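Then we have chain A:
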Amino acid sequence: MRHLAIAAGLLMATQAAAQTPELTVYTYDSLATEWGPGPVIEAEFEKTCGCDVTFVTAGDGAALLSRLRLEGARTEADVVLGLDTALMGAAAESGLFAPSGVTADYSLPIDWTDETFVPFDWGYFAFVGLTDGPQPTSFRALADSDASIVIEDPRSSTPGLGLLLWVKQAYGDEAPAIWEALADNIVTVTPGWSEAYGLFLEGEADLVMSYTTSPAYHLIAEDDATKTALAFDEGNYMQVEVAAALASTDQPELAQQFLQFLTGEAVQSAIPTTNWMYPAVTPAAGLPEGYETLTVPATPLLMPVAEAQAARDAALEEWRAALAQ
Partner candidate 1 sequence: MLTLDHLILQQGDFSLTADLTLPRGSRCALIGPSGAGKSTLLNAIAGFLPPRTGRILWEDRDLTALAPAARPVAMLFQDGNLFPHLDIARNVALGLSPNLRLTANDHARVREALARVGLDGMGDRRPGALSGGQQSRAALARVLVQNRPLLLLDEPFAALGPALRAEMLALVRAVVEETGATLLMVTHAPEDARRIADRLILVSDNRAEPPAPIALLDDPTPALRAYLGEG
Partner candidate 2 sequence: MHPTRGETPAAAPLPARRLRTVPAPTHGPGALAGRLAAGAVCLALVLPLAAILWRAATEDQGEPLFRLGPADLAALRFTLWQALLSALISTLLAVPVARALARRRFPGRGFVITLMGAPFLLPVIVAVLALLAVFGRGGLVNEGFTALGLPTLRIYGLHGVVLAHVFFNLPLAVRLILQGWQAIPAERFRLAAQLGLRPSAVFRLLEAPMLRATLPGTALVIFAICLSSFAVALTLGGGPAATTVELAIYQSFQFDFDLTRAATLAVIQLALVAGAALISLRIGRPAGFGSGLDRPVTRWDAGSLPLRLIDGAAIALAAGFLLVPLAVIVLNGIGGLTRLPASLWPATLNSLLVSLAATATTMALALAMALARRTWVETAGLLPLAVSSLVLGTGLFLLVLPLAAPATLALPITVLVNTLMALPFALRILAPVAARIEAEHGRLADHLGLTGLARLRLLTLPRLRPALGFAAGLTAALAMGDLGVIALFADPQQATLPLQMYRLMGAYQMQAAQGAALVLLALSFGLFWIFDRWGRAGAHA
């Protein structure tokens, strides 16, 4: 019996070695499309790893985490690509992820100390509007103005959650008052970013909750310089998008290699014009032309992960109560 088991083990080992190892990467939907960075990441990593990269997608970052939690230890995922700072607290609590072992010279406006989650891009949330439209410079100025805004629901979208935490960090206990003051500026609340941005482009509102990098798309891809993002005096909240290796992966080394690769030149130089975000490590050639025109907020805001996780539910309730009237 023992010989048989050893023989079977050897057989399986040689088979595994003979096959190309497969790295399964869970990511959000838009990252893996032909317009996102997915194809570049896959092609470039496969050049060096001797492996086969497979993307599996779920709607957005929140859906991605839900799916991983549903699958638990049974997941086929080796790496998840596309969680963000708002989800990191819940992700860390789930215990599904392993320390990355990645080191890189990040060009983030904040210090990055987390050992599990590897940032691959980042951006500032901002209200985006037209260059000839209203351009308030703070939440208070916005609330006092007639400017109309479309925002996303924090319960179903990443920018929505970002906005919630932004107001909370900037105003603390005064956040409910800010929301009440903003109530008459808010045209509507959409389930996701696409709906909100679509409404804005249709002219339903003066401003939309998006990213400072949104105008870059219009400028670079459409040669349209009419969109601008607003820097707020309170500062602008940040979103850092991260990747992590699953603790349950059967390819920990390959997963680590992939995470390290994400911070490298090949991926980072593709990020600005595919994911329309700032790269986590500035590429050697710098940022693409057009990025220099973007609004750079004076104050980056980002709640520490644990604090954001703790503040989330109460902030949501304040938001709901203020806007539900």
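Criterion applied: all candidates are chains of the complex that A comes from, given by their letters.
Assume a contact is a pair of C-beta atoms (placed from the backbone, for glycine too) under 8 Å apart; a residue touches a chain by one contact, two chains touch by 3 or more; residues count from 1.
Small disclaimer: the values here were computed from a predicted structure and weren't measured.
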| item | value |
| --- | --- |
| For chain A, as assembled in this complex, the candidate in touch from 1 or 2 | 2 |
| Residues of chain A that touch candidate 2 when the two form their complex | 29-30, 32-36, 38, 54-59, 62-63, 65-67, 69-71, 74, 76, 90, 148, 153-156, 161, 183, 186-191, 193-195, 197-199, 201-205, 214, 217-218, 221, 276, 316-317, 319-320, 323-325 |
